[in-house]
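Every protein chain except one is present and positioned as in the full complex.
Showing chain A:
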Amino acid sequence: MSRLKTTRTTLCTLALLLTGSALSGANAAGTLTIATVNNGDMIVMRQLSKEFEKAHPDIHLNWVTLEENVLRQRVTTDIAMKTGQFDVVTIGNYEVPIWAKQGWLTEIKPDAAYDVNDVLPAVRDSLTVDNKLYALPFYAESVMTYYRKDLFQKAGLTMPDAPTYDQIRQFADKITDKGNQVYGICLRGKPGWGENMAYVSSLANTFGAQWFDMSWKPTMTSDAWKATLNWYVSALKADGPPGATSNGFNENLALFASGHCGIWIDSTVAGGLLFDPKQSQVADKVGFAPAPKGPYGKGPTWLWAWSLAVPASSHQNADAQTFITWATSKDYVKLVAAQKGWVAAPPGTRASTYAAQEYLKAAPFASFVLNAIKTADPNGPTAQPRPYTGAQFVGIPEFQAIGTQVGQTVAATLSDQMTVDQALTSAQSSITRALRQSGRAR
């Protein structure tokens, strides 16, 4: 009998606890739930947000940190189903135009003190749809070249001010020393639309290739795409690290930071990480240069802006806009500089950051980043007219699936499962099929 009583008591306690938990699920008024990713700059924002709460005692901040792909999936589900779980979401300039057109985002109207004209035009434009701003940039990145000054010096090489891909290949050949695990070039090889295809798409633009022609017909079998993939595959096979198909941004960062890469072409955000002696064993040996140019030489270049937006499903629009205005303001940049040092200031968003001498002194790579972002034009022309925008991605909803599928095909060329020609033919038919299914192409 006493056992029965114990069981009943346990079940009642559990029921009470579960009910309590159910009640706590509702968002209290004045509490903003912010969905974000686990990046260094985001972590700093979270730490400094106490200052925001001090200045706005009526607003309490509730943070949800998620892995990038999980964040996309969660936020998409939340917004599409109008659940209203998130009041502020961290998204990129790929999502902003697509979601804004769907009516999923609230227009942002910062006041005059925010000085929206101080935001770098390329970044601002990438978050604007029909002259309306739908997100504020927290930090932005483009692409640049990192190289080991000591290895170049040892090989008697000099990095030009504006390198070409032919030169990069020659340099990589000369500094590769596989016996000592020094690989001439490291590039993204891990399949994914935001991994290898971010780099390969950017490379394709400067080689004169593009994803689609004006009738949404894929152009993967063009000579320009063949030249792009031939360069990429032969460079990685000859001078790249083993198992390149496993290497994304983080893996290459780790390889370069531990002294295993001679040249690395990737996001400008790596500059701060490679320059930090706590994270990099080659902090005093890193050289910077602009992203190399291919045979075409022009074309849109990489631009990614991690931005803060307010979903249309949020019930606390005004408070959410107050927060994102604060987190992307000039004052916030100054707050980071005061508390964490100028080198930790969010890069790539505001002209005023690059006008601060303290920042230029603390971050020697700053001028390369500024130049890369200023010249990045995701809406710019490709070799032939194109029906889409975007540089390292195609600004259509289908691209996440298409990009990842083509990314797997491209990775297959690195692991000798396919030739370049086979990969491009396969990509051509899979993209054609995907676009026909979505109704974009006939």
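Criterion: a residue touches a chain if its C-beta (ideal position, glycine included) is under 8 Å from a C-beta of that chain, and two chains touch if they have at least 3 such contacts; residues count from 1.
Keep in mind that, in the parts below, contacts and distances are computed from a predicted model.
J.: What is the missing chain called in its UniProt entry, if the choices are "FecR family protein", "Ion-translocating oxidoreductase complex subunit D", "Cytochrome c554 and c-prime" or "Mannitol ABC transporter permease"?
T.: In UniProt, the chain excluded from the picture bears the name "Mannitol ABC transporter permease".
J.: Looking at the full complex, which residue from A:I108, A:A140, A:M159 or A:V269 touches the chain that isn't shown here?
T.: Going through A:I108, A:A140, A:M159 or A:V269 one by one, A:V269 is the residue touching the chain not shown.
J.: From the listed residues A:Q102, A:Q153 or A:Q181, report the one that touches the chain absent from this view.
T.: Per the contact definition at the top, the residue touching the missing chain is A:Q181.
J.: Just to verify: which one of A:Q153, A:Q170 or A:S258 makes contact with the chain not shown?
T.: From the options A:Q153, A:Q170 or A:S258, the contact with the absent chain belongs to A:S258.
J.: In the full complex, which residues of chain A touch the absent chain?
T.: The list for chain A reads 4, 10-11, 14, 17-19, 21-22, 24-26, 33, 35, 37-40, 43, 46, 62-68, 70, 73-74, 77, 81, 83, 85-86, 181, 194, 249-250, 253-255, 257-258, 260, 267, 269-270, 273, 278-281.
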